[in-house]
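I'd like to ask you about the structure that follows.
Removed from the display is one protein chain of the complex; every other protein chain stays in position.
Coming up: chain A.
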Amino acid sequence: MARLSVPTTARLPSSLPVETSNSAVVKLLNRLSRPSLLSMVLDWLDPTNQSLCPPLLQGRDDDDDDFYPPAGSLDELREIYSDMQQRKGSKREVVDRIVEGDWRNGVTLYQLAMADIQYLYDHPGSLKWTAYKIQRLKTPSSEDGAEGPQKLDKECLAIPRFHPSTFVQNLQAEVLPDVKAHYNLDRPEGMPLWLLRIFILDSPYNTGLAVSNRIGERAATSFDASRTVYIAFPDASPHVYLSNSQSTGATTTGESKSLRALIVDGIPKAMSRPRERYALRPAHLSTRNLAELLHVKGAGRTNAAGGGWSIYASENQRTDSPLNPVLPTPPLSDEDATEDLVGGARKKRALSTKTTHDKYQQEAKRARLVAQARFGDSAKADDGKGIERVDILVEDTFAAVTGERQGGGNAEDVGEDDDNSSQQRKRTKGGRSGVDLAFERGQDGDEDDGGDARDWKPKVRLTFHGSHVFAGIRQLVEAGIVDGERMPGWMTGEEGVTIGAVRHGRIRGHKGSGL
C-alpha cells in the first residue's frame, strides 16, 4: 500500500487490495455457487494473473499454528483448489479459505469484479437492462449554435463505433474528482457484446485509503456506499445497454438514479470526438433478457422486423434465391401439406358426419395459422427471448376504438382476456411512478394532433407481466382466446418496445423502424 494518499483524478487500479474483513467482500463471494467459485479461484491462480490477484505464499515469519497455512508455491495452491473441485463440500469452506487463508491480506478490485461478473453469468436475469440508441448530433455551425439545444443530425451516414480502451479513458475524464471508479471490461461467452463493469466509490483517493475500513471516526467506509453499473456494447450496433445500478450499502433510490443519469450523460461524451458529437436516446426497451435485447437492438436484420415481419429477416429460408425455379410455398403450407396427407383418410371417413369436434379442430388450426401470420417465427415460448414486462397506455377515444374494431372487443376486454390466462396481469403500485414518468417523457417529444375534447378518453393502462409476455399472447391467439385478426399490432411485440402509449391503435411516436 502506498504510504501517501493524495487526492487525484485517476481511476482505481485493478490491483488495489480490499480488506477481507469488509462485509461486502464476503457478500460478493458468498453469492457464487461452489463450482463457479472454484473455477474462478483457479483462474486467479493462473501465472498470467499474478500481478492482479497475488495469493499469500509461504514466507519466513509464519506462525505454525495457522489454520490455513500458506502454500509454498502457486502449483501447490492450485492443487489444493483442484482437489476441492474433485470432492464435494460446502461453499463456506471455499469462501473461508479465500478470506482467511490465501487472500487474507486482501482481495483486489480485479478479483471482486471477476466475482461480480461471474455472478452475472450464472444468473443472467439478475440485472435489468435498458437500451439506448447512439445518435449523431449536428455540429453547430457557429459559436451561437453551440449554446443552443442540441440537434440530431438525421442525414448523417456515419455509424458510431466503439473502441473499448479509448472509451474507458474518455469516460474516466468525465468522472468527477471526488468519485473514484474501477473499470473492468469483459467479453461474455456466446454473446456478441462487450461488458463494461463500472465500480464507483465516493472517495478522492485512488489508493488503499479509498477502500480502507478505518478513516478516523467515520467507521462507515465509502466502500459500503459503493455502486456497480454495467454497460453493454453490442458488436456492430449503434446501441448501448445500461443496467440498473447495484449498491452494496443502503442507498436511496434517488442516489442510484442520479448515478445512472451521470453515466447516461457521460457515455455520449466519452464516445464523442472533436467535431463528432453523439447523444443517447432511450429506446423505450428494458428487459432482463440480454438475448432479446441483442435480437431487437443488435447487429442483425431483426431490429426493425419484429412480429410477423420476422419472416423477411429469418435466415433459415432456403427457397429465397432467384435462381430457384421451384414455386415457393407460403410459409405455412409445407406443414399443412403433410398434415393433409396424414389426415386425408380420416377426413374422408368423417365427411358424412361432420361433428362439432371437427369444427373445433378447424377453428384451432385457423387460429394457429393466424398466430403464425401475426407473430411469424417470433414469440415462441422456448426461444429464450422473453420480455417480462410490457406497459401500454391506451389513449384512444372510446368511440374511435370501438368503431375501428366494429364494436368488438375494446381495450378493456383485451386486458381481461389476459387476466384469464397463465400470464398474470399485475398492478404493482411501487413501480408505478417510474412508469408514469416514462410515459410522460414519451409524450413530451410527440405531436399532439389535437383531438376533440368532447370525446371520452378513458385512461386504460395495460401491464403484461410474465416470463415471456409475447409468447403468452401468442399462445392465447393459438388457443382462440384472443382474436388474432383483430388484435392490434403492438400486442405482437413487433414495435420492439416495452413501454409505450397507443394512439389510433398504434404505438405513438415510435415508428417501428427505429429511424
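For the reader, a short list of remarks on this structure follows.
By definition in this document, a residue touches a chain if its C-beta (ideal position, glycine included) is under 8 Å from a C-beta of that chain, and two chains touch if they have at least 3 such contacts; residues count from 1.
In this section, contacts and distances are computed from a predicted model.
Per UniProt, the protein behind the absent chain is "Cenp-O kinetochore centromere component"; the candidates were "COMM domain-containing protein 3", "Cenp-O kinetochore centromere component", "Ribosomal RNA-processing protein 41" or "DNA replication complex GINS protein SLD5". Looking at A:Gly190, A:Pro274 or A:Pro322, the residue that reaches the missing chain in the full complex is A:Pro322.
Touching the omitted chain from chain A are residues 151-152, 154-159, 161, 235-239, 298-305, 308-309, 312-313, 315, 317, 320-328, 373-374, 404-405, 445, 447-450, 485-489, 494, 504-506, 511-515.
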